[in-house]
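Every protein chain of the complex appears in place save one, which is left out.
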Amino acid sequence: MRFVLSSIGMVLILALTFAAFGLDVGKSLALVAQGAFDPAYGWPTTLTRATPLCLTALGVAVAWRAGTYNIGGEGQYLVGALAAAACAAGLGGASPALWAPVLLLGGVAGGAAWASLATWAWLKRGVQLVVSTILLNFIAVELVAFTVRGPLQEPTHARPMTAALPNSAMLLQLVRGTSLHTGVFVALVAVVAVWVFVAYTRQGLVLRIVGANPRLARTERLPVSKSQFLAMAISGGLCGLAGAVEFSGVTGRLSDGFSQNWGFLAIPVALLGGLEPLWVGVSALYFGALFAGTENLTRYTPIGNTVVPVVQATAVLAFLGLGKLMQRIRRPVEEPA
Amino acid sequence: MADNKGAEPAKPAPVKTTLKVALLTPGPVSDSGWSALAYDGLKAIESDLKAEVGNQEAKDAQIKDSMRSYAQKGYNLVFGHGFEYNEPAIDVAKEFPNTVFVSSSGGKTAANVGAFRFALEEGFYLAGITAGELSKTHKVAMIGGPDVPSIRSTFKAFAAGAKSVNPDIEVIEKFTMDGQDVAKAKQATLAAIDQGADLVIHQANAAAQGVFDACKEKGVLAFGANLNQNDNPSGVVLASAVIVAKPAFIELAKRVQAGTYRGEITTAGMTEGAIMFTFNPKLADKVSPDIRKKIDIASLSIINKALKVPMDSF
Amino acid sequence: MTEVVDILRFAAPIGLAATGETIGQKAGVLNVGLEGMMLAGSYAAVIASGASGNPWLGFGAGMVAGAALGLVQALFTLKLAADQVVAGTAVNLLAMGLTSALFRLQFGTSGKLLSVPTLPKFAGGLDLVLIGGLLAAAAGAWVLAKTKFGLALRACGEYPSAAQAAGFSVTKIRLIAALAGAIAAGAAGAYLSLGISGSFAENMTAGRGFIALAMVTFGRWRPVWVAVATLFVGAADWAQFSVWAQNPALPPQAWRALPYVLALVVLVCAGRGVAAPAALAAPFQEEA
Partner (left out) sequence: MVHQHFMLVPEFTARENIALATMGNTRGVLHPDELSRTAQTWAKKLGWELPLDTKAGRMPVGVQQRIEILKVLALDSQVLILDEPTAVLSPAEIADLFRVLRQLAGEGRTVILIAHKLSEVLSVADRVVVLRQGRKVAEAAAADVDAAQLETWMVGGRDPLQLAESHGGGEVVLEATAVTVLGDRGSVAVDGIGLECHAGEVFGIGGVDGNGQLELAEALAGVRPVSEGQVRRPDKTGFVPQDRRGDGLALDLSVQENLAVGMMDDHGLRFGPFMVPARLRASAQNLVSEFSIKVADVRDRVGGLSGGNQQKVVVSRVLNQNPELLVVMNPTRGLDVRATDFVHSVIKHAAANGAAVVLFTTDLDELDLLSDRKTYMSGGTFTQTMGGATV
């Protein structure tokens, strides 16, 4: 029900935005639908876009559920990709079967380490996560810029990027003629794993308790700092994994433009998914479709990519407004005095 | 579909219906520079050849999807405006033998993949000569936006030009790492002028106004780049190193339309009329006839290929 | 001396935005849409200055644009009690898309190097906004510390129920604080385009809004310290272009990362300090 409503709402929003931009509404909507849902390449592109978004948003969700407000997803994503690229450089002649797992694990480790820097500064030195993770984002961008011009630059040293990953080492292409790769399964597994972890494991419960009220966790002698550290490490690991998946699934290279802001966009995606892993997966699909659709739109309309952020913004605001309205209707029932 | 057998690989056939041309740019086409000039070329193809055109700002992860989408829709030419489109084109082109993929620079080719590069270095070399002759402080500056090979290559040419007439000249180089941050461009330029530079060239795209503004504030002269920026309201642009994209783009599109395009790496420079170095007539008094003569001689040498301007390959 | 003025000028946009944001955060309003408001301010300022030929009109237009976006955001965060991070992100996207779309609509898809009348400067490079901005920041600090409004505002950020119990409308006070922050962000953007660049380019704020956000925390929610933090980053920024040339031993990326690394080191060394306002980013529903 919720989805039928929000889908109708979304179409309305798109139509209004297109009209405001002076586009042919029918044609534009068709282009968006085609880009997002065409069976030959729409769906695959939607899934491709949703993959990194889903992983980073899961990362945000885990951290926020534990009360650790990680907004450094972008930095962790970049460092994850960087770690994967470093692993690739180090692997050299190793057997192709080894590459994917090493790269992905490398990404997890890189992202987790980057997040842990912030957690350390917070738990040991009281530096707020909100500020340290923002600062680490900026630093990660420069770190990537440096490495692709320095230690990890491709062999000719002419271009600011790493050497291309050999095709045999890339994650397998799933649908011919699209970018869809096996990384989508990684995201799927992550959704289920995070869901089970948060909802059904002892550690997940501890994490939620720490997030909901750290003082309760303290009175019950639960390991508060340790749980927060773990939550941030998982969060960073997921963001790093996203970077590694995008690196070894889509680009095969690391360069300045590697980041598509997935780390920042993860926050609204996670929040709109209510920080519930399964809904975060759905929310990521939604946004994946939105990206795939609007990308297609910009190809064939003269308006260019300026319409994309406007559509996204309107969609997010409409979700917020709609959600709040529905909550208001529900609230009186919910709270007996 | 002409499927050739034998040694000759498959090549795109002539276009019988409406020509369809797509442009991929690494930045916004509104950047008054690198991406804008390609966009203007695309618009020229649209109006002169009555072609259907599309364009998209596509980076890293989006590049292949974008190429495939255009190819699937039957686009005949997909032009990626940067070296970074070369390798993805090689991959994607295998799936779409009837679409020609061309990138701005890049070293790999296939039957339907090529690279096409403007030798802006030639214009920068001439600007360098002018700067080397005019500088009183013996210091000149280059302000770059993003630190990318194409920009570095032009800067090398500028430095070489300056040193060719003034071997002791110091060339200051600064990158803001951003083609849109006008304030940073201005800050970098001010810093360069503070360090003694009295002539400044840029590769700052949309942020170029910051360079010109800084020059105006400090009373030094600047060079325009990519587009003819001599009429910039700041009034400090002494000359511009210009890419004349339109004829080159139309020529390329025509060859694709005729089915005569072969995957190759070509360079369009002053010889082909694709690069110009033009003085600002309003500031004519700043340049002595002597210097103009030197520039004319150098231009001729470049056109005659007697003078080879340094150019990085990437 | 020129160096000092230069640092001041180039740090001013971040400083203005950060000071405004400090006021907002003191009232419990976290404005993630700062970047978008700055960008809108830059755009409106250039358009108005170009159209009217009067940079002061442009500057005013910049503030109005900031305020307009601030109102949109407040509608969601204060009225609908929506998540402040999400609403702010949306406002950023909105500003980015709209300014780019309008820019292309007006000046052609391939853009144009705009040059519009800039704010007049005194000898030495100072200008009215710079001096006014310093005064405004001081005034802001004074209002926070020494006026009744400031006290009520801080109460809204610490314990809104107490402010309400004392008879004040939390929503109204937060709205005023949020608007003050939004106007400051608009002014910051306007100064970026009219005080420094004399031009507009798509997305020209280039992340300054996010840096301003970081500065508020770095300055520990104290207006004076926020200003100091901004100047510190401004100086590091300046050094990137000035000192770098003399010391190419470090790669340029290291210079660019330096302000953030230093900020982090300073925070780690300083250890625990003043905490954030207790009710920061927490929605407050007025009881009837």
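Each chain gets a letter, A, B and C, in the order it is written, and its residues are counted from 1.
Please note the rule applied: a residue touches a chain if its C-beta (ideal position, glycine included) is under 8 Å from a C-beta of that chain, and two chains touch if they have at least 3 such contacts.
These numbers come from a predicted model, not from an experiment.
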| item | value |
| --- | --- |
| Neighbouring displayed chains - absent chain, whole complex | A, C |
| Hidden-chain contact residue, picked from the options A:Thr182, A:Gln203 or A:Ser225 | A:Gln203 |
| For chain C, residues in touch with the removed chain | 146-152, 154-155, 158-159, 161-163, 165-168, 173, 278 |
| Touching residues (missing chain, whole complex) on chain A | 196, 200-203, 205-206, 208-209, 212-213, 215-216, 218-222, 334-337 |
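The rule is short, and it goes like this: only the chains that are shown with their structure count from here on.
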| item | value |
| --- | --- |
| Arrangement of touching chains [line / ring / star / complete / other] | complete |
| More contacts between chains, A-C or A-B | A-C |
| Rounded Å distance, chain A centre to chain B centre (Cα mean) | 35 |
| Touching two or more other chains - residue numbers and ranges from chain C | 100, 104, 109, 256 |
| Contacts with two or more other chains, residues of chain A listed in rising order | 145, 149, 304 |
| In the complex, chain A residues that touch chain B | 35, 40-41, 45, 48, 145, 149, 156, 158-161, 164, 176-179, 246, 250-251, 253, 255-258, 260, 295-296, 298-300, 304-305 |
| For the chain B and chain A complex, residues of the former touching the latter | 22, 26, 28-29, 54-57, 59-62, 64-66, 68-70, 72-73, 83-84, 87, 95, 146-149, 177, 312-314 |
| In the complex, chain A residues that touch chain C | 21, 71, 121, 125-128, 130-132, 134-136, 138-139, 142-143, 145-146, 149-150, 264-265, 267-268, 271-272, 302-304, 306-314, 316-317, 320-321, 323-325 |
